[in-house]
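Worksheet: one structure, shown below.
With one protein chain withheld, the remaining protein chains of the complex are depicted in position.
Showing subunit A:
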Amino acid sequence: MIALLIRDMKLAMRAGGGFGLGLSFFLIVTVLVPFGVGPESTLLAKIAPGILWLGALLACLLSLDRIFALDWEDGSLDLLATSPLPMEGVVTVKATAHWLTTGLPLCLASPLFGLLLSLPAEGYQWLVASLVLGTPALSVIGTFGAALTVGLKRGGLLMSLLVLPLYVPTLIFGAEVARRGAEGLATTTPLLMLAGITAGTIALLPFASALVLRVNLR
């Protein structure tokens, strides 16, 4: 399992433009927002938590098809399926690698982007906390979407259609934590809900992903 994790991380980092592409996308979205809505810092401060969460979500979505597509094409997915590692384990490792290469950098870089959108000072810790808690769910749900559409040509658009509705609860609670944090309100309830969603998806969704992956490899 660890070998697979290391392999996936190396592939993501060395294959041109894989690693950091999500981060650059996040940066571009953040930079474009003031062009769209105007540079008033009061308005930006108000919408910053939501925009940052949306940006993180889209950056995550952008890199999902990399999870299985390359392994599917060169046949290494078949090898993984016949390896002693159960499919659920493969899927979990894939999701973890995806989170380490997209979710974690996004979390670490988000305060910087918050600065660009004049996020209030109280908001930073809550923004980072909500992203750290929420982005694993995004990776796990995304892995499910990627597993569903792995056999399809031009599955990218369909995958967005399938995955984005599944992101709704995570987005609602994640953005709520960040917003309440920025406004100095109590954040415990949405934070717990967010953590619950993440824990639930990590525990259950790999089984569904493994199931559809097996169907696709049949």
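We take it that contacts are C-beta pairs under 8 Å (C-beta built on N, C-alpha and C of every residue); 3 or more make two chains touch, one makes a residue touch a chain; residues count from 1.
Convention: contacts and distances are computed from a predicted model.
Student: UniProt protein name for the omitted subunit, picking from "Amidohydrolase family protein", "RsbT antagonist protein RsbS", "Branched-chain amino acid ABC transporter permease" or "Heme exporter protein C"?
Tutor: "Heme exporter protein C"
Student: Hey, which of A:47, A:81, A:195 or A:208 is the one touching the hidden chain?
Tutor: Touching the chain that is not displayed is residue A:208.
Student: Using the definition of touch stated at the top, determine which of A:5, A:58, A:132 or A:166 touches the missing chain.
Tutor: A:166
Student: In the complete complex, the non-displayed chain touches which residues of subunit A?
Tutor: Looking at subunit A, the ones touching the missing chain are residues 144, 148-149, 151-152, 155, 158, 161-162, 164-166, 168-169, 172-173, 176, 190, 193, 197, 205, 208, 211-212, 215-216, 218.
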